[in-house]
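In what follows, a single structure is set out as structure tokens and then discussed.
Chains shown are a subset, placed as in the full complex.
The letters A, B and C name the chains in turn, as written, and every chain counts its residues from 1.
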Amino acid sequence: MKKADTLTSAALVSEQRIAGTAPKKRRKRIQPEKMITVGTVATILVLWYVVTALGLVNPILLPSPLAVWAAFTQILFNGYKGYSLLQHIGTSLWRLLSAFGLAVVVAIPLGLLSGFNSKIKAALDPIINFYRPLPPLAYYTLLVMALGIADASKVALLFLAAFAPIYVSCVSAVSKVNKDFINSAKTVGANKRQVFFHVILPSCLPDIMTSLRTALSVAYTTLVSAEMVAAMTGIGWLVLDASNYMRSDIVFVGIIIMGITGILLDRIIVIIQNKFVPWAGKY
Amino acid sequence: MQRTYEGSNGKTVVKLEDVELVFNSEIGTVTALAQVNLDIQEGEFICVMGPSGCGKSTLLNIISGFMQPTEGQALMDGKPIEGPDWHRGVVFQTPPLYPWLTIRDNVDFGLRMRNIPEKERKAITEEYLEIVGLKDFADRKPYELSGGMKQRASLAKVLVNEPSMILMDEPFGALDALTRDKMQALIRRIWMKNQSTVFFITHDVDEALSLATKVIVMSSRPGRIVKVLDTDFTYDMDGANSESARYSKQYMTMRESILNVINQKDELAV
Amino acid sequence: ATDSSTASATGDDLPEKVVIATLEMPNDEGIAKAEGYFEDEMGVPIEIVQFESGKAINQAMVSGAVDFGLTGSGSAVLGIASGIPIEMIWIHETLGSVEALAAKSELNATSLEDLKGKNIGVPFASTAHYSLLRAITASGFEESDFTLIDLQPSDIFAAWQRGDIDAAYIWEPTLSLLLEDGNIVLHSGDVAEMGFMTANVEIVRSEFGEKYPDLVAKYIASVDKAVTLYREDPDQAIAIIAEQLNITEESAKLQMEGQNWISAAEQLDAANLGTTDAVGSMATTMLDMGQFYLDQGNITELPSEDIFADGINTSFIEAYLDSKE
């Protein structure tokens, strides 16, 4: 009955997400989930190693982990085509994050407003619904024409990719806001603007955070397309360029870097979510 | 039974004219209210009773401005009620507290929206938190509260505004007897002090009689007002002789007559 | 044009910077770029922007974002035919064995005949695609006698490995990989001999050329210097290219030998660009390509013959050669 052992219900419930699977008493702090995750990664690495070691696939298409590692250290120390690895990663992240930041700043208000006011929605929807399914490669030329070949057009492309998922989720989130929350605010004196900022916005935050995760990853998947035109740096360009020269070892380095940075960025959003939206799913 | 109320000055605040409300859904319509005519005078304390599902909450929704009648009209000070505003504070049947705010911030919410100066706000908020007994829970989130505590919090959230009209939908349903008595005393005191108008839905005939200046009894499907009774026990309840008032002959007769009206109209099985 | 160098010396009408759009190739521009010839010659800040295709460079030309551009001869034809205000000023290299049709060894194919009914991978709309189609028609076949499949280089290799394709018309370095279990059926040098030359060329925005003719001449000076270096010290040139493209020197050598670099003086030959007074065979080649694109339905109408002759501007080479003397 030592205090240190005593995990309280509230803490455990939020950890497990579903209260129905009630917390076991005196449960050990070892997380089997962590182990499973490590297991998955390890399995993939081993499979990769075995497949390449046995020569089951052509190494030019699927290089061995060792070759990829070698390429990585080589690029790490010598850079790639005149720029250091950090510069490649840095420019890409800069493009990605400024586009994403812009999308957050523009799409959340527009999406919430659209959900809030059917007239605004009616005005914006045709534009957004139209461009939303368009492959970036199809309209990139127009962006280049409008914004030139420097970073502006690349950022615009990534912005457009990130914009749509956030906008759509915001509109849908507003439609799900508890009507009593809104009514209650009005009866205690909130005006329309206040209802929007003090009720709609926080009510929608859990859904918005989920959409940010989707938006960031969608923007990331557009990185190669964005860096296809007039780029000399960027991890997307690196992959593209390496693949032109059939350097799949370098392509893999790029892919792994994108995957890992993607996971890290996603983690950051999840952490922000847990910190700022602790009430998600609570009533 | 008729008498002049100290609280009421005879000025009509809310007027319902031939109000009808029909809900439509895939499988057919429900007439929640039909031919409802009602004058609410300034300073009145109206208690509404009636069987489950008879349209009490719907009536409250119309007066508060959440719904518009499908026929007839609802007027406040002679003008159609277009939507909710803070002059008509509403305590809901299920308390809509914001999970992203602490109890204190929930209670404070209306004052903040109305740009009351920080200092004044703080004083009022703390006062009401104290009154409803949630001082210790002021920094917690709504989902950390029990059912009755939520009800009290949402009561405080409305009362801080001191609205001229207060609409309440079974506000004390989840409270124990003592807390309930205290809350009744609170609402009576506020009503007297602010000369506010109260529209109060309850299932408890004793609660209705001990608070109301007018008891309205409704029948179900379609919801209609079948009986309006004027009472004045509330003035006695306030004083020392509350117990004697509660068991007076007059009280018992009126209690009986209300229950009879409700029970006759109900066609529940069992 | 002879004293244009003095005009530019005033400095006032120099652009703030010159933007050179490039495709990464083992050619003279690569060397000029790596060695900083452009800065040395032009004396203005140079911005080199790398593109993935000639098409994008054409578009950048339209928007005025770039001044010089390196494209395949096909892209240049399309650009000029579409009315983009550009001029061809230089042939970087004519393509030889660097682009070729390779077939799987087991087919023992020595001619297109042996590939009838087979799958051939090729990146559509590229110089390789043009050469392949030309070779097919010139050899008396129909396009429909083969199955042409639109594939990018790395996908060609993957499809080849899987056996999804029997042959591919592709350039280095993919080509070498295919040749490990394949053989060359024909290459762009052969197709050029059939009369259908392909090349990578330099285009300049017409407006830029008019405004800064001496800068264009200095561009010519820079690439000519690279050609000279390659001719005089091929090992060094190979080393530079290898380093720049991040490939081995063997690979660089192989690629450079598979194409033909042309000096400034040679550019003016009738077989190449010709001169201002006597248009060279490049104009005919371009017209021919235009006709081909028309037949393919890629352009709606063939511009007049003159447009390709007008689209070639050798005055800059001439000015450069004059100033050199």
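As a working rule, contacts are C-beta pairs under 8 Å (C-beta built on N, C-alpha and C of every residue); 3 or more make two chains touch, one makes a residue touch a chain.
Just so it is clear, the model here is predicted, and its values are computed rather than measured.
Protein chain copy numbers for the full complex, given in the shown labels, come to A x2, B x2, C x1.
Throughout what follows, only the chains that are shown with their structure count from here on.
Here the chain-to-chain distance from chain B to chain C, counted in touching steps, is 2. Of all chains, the one whose CA centroid is most distant from that of chain B is C.
Located most centrally within the structure is A, per distance between chain CA means and the overall CA mean. Taking the mean of the C-alpha atoms as each chain's centre, chain B and chain C sit 84 Å apart.
Centre to centre, using the average C-alpha position, chain A and chain C are separated by 40 Å.
Inter-chain centre distance (chain A to chain B, centres taken as mean C-alpha positions): 48 Å.
Residues 10, 178, 180-181, 183-191, 194, 198-199, 202-203, 205, 277, 279, 282-283 of chain A are the ones touching chain B in the complex. The part of chain C that touches chain A in the complex is made up of residues 21, 24, 48-52, 56, 59-60, 62-63, 65-66, 153-154, 157-158, 161, 173-174, 177, 244-247.
Chain B contributes residues 64-66, 83-86, 88-90, 92, 94, 96, 98-100, 109-110, 113-114, 141, 143-144, 157-158, 161, 163 to its touches with chain A in the complex.
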